[in-house]
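With one protein chain removed, the remaining protein chains of the complex are shown where they sit.
Chain nomenclature is as follows: A, B and C, assigned in order of appearance, with residue numbering initiated at 1 for each chain independently.
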């Protein structure tokens, strides 16, 4: 049984584990003040070509979203997000538990547009309603799709025009950056977002995300928010070491590239076999639509999610590859599938 | 410069890092449903001789406290804690940010007693006040002291008599269990506490705590609380593997024993030199009272906290040893100190 | 300038003010333990023919909604509500500020149906999502429409089948009960809702709502919730006296009947003039669709909300009448409007 369930099925990349082993008796400052965090932050600043940002390392996507949002907002300020956004559907109301309303928007492919946002802004706003203060988007989206640079810039503009923060959840950011057709560079992100994160857990880390704060208004007292939400890691060096390795010799991007290539190889084969897809994903998550009979056969040897019922006889499944997916598993999957046609 | 600042200065024990490296390509279920979490939970159940408990693995002490407390309480229910308790002073108001009042009690040595608790219970209680619903204690305390079994049983009784939960923060539990003079066994804990945790981060893990829920009333929907507070680790196996190793061949207790021995060796030497201590600690944190002149000299070669001003010429310092403290560093410290007398 | 903006433009009914004046030197127990609250609760129990309910008097709709919902739910539990619901759009995120997610549903007329609710229930639910635990509805709705008894019973059933509470916001409950075509009796409400309120502020009170708790699970410790949210009125008798008077000689229902009649008189006239309506409202809020040119003329003498742009030349306006609306104002409005046709 091989799993295409997600990109966090495997552990961490060997380089990371070697670095952790090599430093296990080293004494470090706690709480992200260690040399590894400093070095990793420096490498990230070089990558995005900005020295005037604050970088924090956090142990997971949900705490990163939660802390970023609560640090930006007062209690009556709300977040506009796609209805497929992780904060809206898959964080057990974490944002609301911290006091903030999410204003969800239905989208065809998980991507927000200025007109989506404008629709929410057109609603009546005074002290009887929440104030719209932040836009949340994910790149790549939960549907595997990516934003073009011009699309992000247009969203930046509507945020500027309406005094809203723009937060980019980059849980799989590497896969967006390395996707075919992408024109967003790492150095573009601080021009576009007020705050964003570079996801490590879904790209070869044990558990680590790198949060980048660009907007000066968000910087003060940020460590108070991290600690209060339980995410100020005592052994901060463990997080720093992971990003030190990911940012060494482009490992982060190489892993994302591999991950994309494995999914895209499957996508190309499936397309060649005449199957269509729920969304046009150039990243490591693809959503082919298959006859239910074939799905049943595949389920005997592979794990994956059935994502959506398409019609009586067809469903879309989600196939996710990772930094660790061997090419032979991808080949075998296609080979097996061909048998069931 | 050698550090006696804390027991989380070093990384993880080599056995843990080896296990993580050995399994890095292994595919696992996410979110603590993997085989390593299951095995680690089984070992913990054997250790405490109880099969009817729920065990969860969490990535740090503050989220473990936060989740445990919020899962137990309604919004108007409060926690009684020593004023030195971690939740009261060192979690940036995390418990209050989640909606709950802490009722702190001054104690001489960090240890709660039934009479301390009774004093709070004697206060007026109706719908204008918070309801007293939980007692929080730490073993060993932040002062290095430990509870005797009879002392814990007496607190259990006052909790039973007043319909309150008892939660034990075991961030350094191994050090309490392995301390000279301790009579509390691992298997006693589920008889005493409704919910408690076995701390890993301060005893050789990268970042991992094992939370044990004994009381059936706390068990339902607990995973919702973990996820909502951002602590449901995607790569749960990373946490499971750490406790699998710590629970193999008594490693957890061996590490704690070493940690205690290093501190106690220093304590014995200091006592022999005529110094007194702020508290009677048999664990890995000691608080010797030294002349300020000696402290200044020691600070040139060692890192430690100055804990409390005792009089014009003397202060108590905190020395903390860990699973990784080499005996020669302890010997060197005493040797250096003798020079300054 | 006469206002059809809302039903809380005027003060309280003279009977209420007389009773307050008559008792101003009377000494009463504080915090709703006084004789007036007891008497008013008794009258409400008689009205709904149930003695086994708890009745509380609260000083406004938003605190009543907030307290009712937070008392019912744990932090990870969510409320299903129509997207027009007061808690969703007009309470500044009060429910989220208290930690709970609202799952909004688009409806054509503000009325929930079992199929609306089922759509939300069909979504994936586990510890990564909020639990669906409560259905919130308003009768009459913010659109002036009312529920038939069978419709409410069908919603009750889907709540029973899915272990959810049903909460009815009755800010204008009197207007629903007294509407033409209504078949819901006061005594039906405790059979249908777990908790509901009888609105006073919008029906002749100064500021007072009567909350009725039917479900035994919601009853314990309810006063703690009221106090914690700042709504336990020191001079509780002021609230009790208001409902004592409203429940005397059917005053509550007489006022609602008048309010409905005034709006319906306008509706009938408008219909006769060939105008259509946004919704079919038999209550004291009507939403006629008028040419913008007529609206502009009316605005010179009357206050009302322009509710929705219908097409380039037409908008729906909201006209609200109250217990205090004089029939001559209604007649004058129609007379004036006829001039502009």
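We take it that contacts are C-beta pairs under 8 Å (C-beta built on N, C-alpha and C of every residue); 3 or more make two chains touch, one makes a residue touch a chain.
Given the structure is predicted, the values throughout are model-derived calculations rather than measurements.
If you put the hidden chain back, the residue from B:10, B:34 or B:91 that touches it is B:91. Considering the whole complex, the residue from B:99, B:190, B:204 or B:230 that touches the absent chain is B:99. Of the candidate positions C:30, C:123 or C:220, contact with the hidden chain is made by C:30. Of the candidate positions A:45, A:223, A:314 or A:329, contact with the hidden chain is made by A:223. On the side of chain C, the interface with the absent chain consists of residues 2-3, 5-6, 8-14, 17-18, 20-21, 23-30, 59-63, 66, 91-94, 97-98, 201-202, 206-207, 224, 227-235, 237-238, 324, using the contact rule stated above. With the whole complex as reference, residues 75-76, 78, 89-93, 96-102, 123, 127-130 of chain B touch the missing chain.
Within chain A, the residues in touch with the undisplayed chain are 70, 74-76, 98-99, 127-128, 131, 221, 223-228, 232.
Note that only the chains that are shown with their structure count from here on.
Farthest chain from chain C, judged by C-alpha centroids: B.
Chain A and chain B have CA centres that are 34 Å apart. If you average the CA atoms of chain A and of chain C, the two centres end up 43 Å from each other.
Shown for chain C are the residues that touch two or more other chains, namely 75-76, 99, 127-128.
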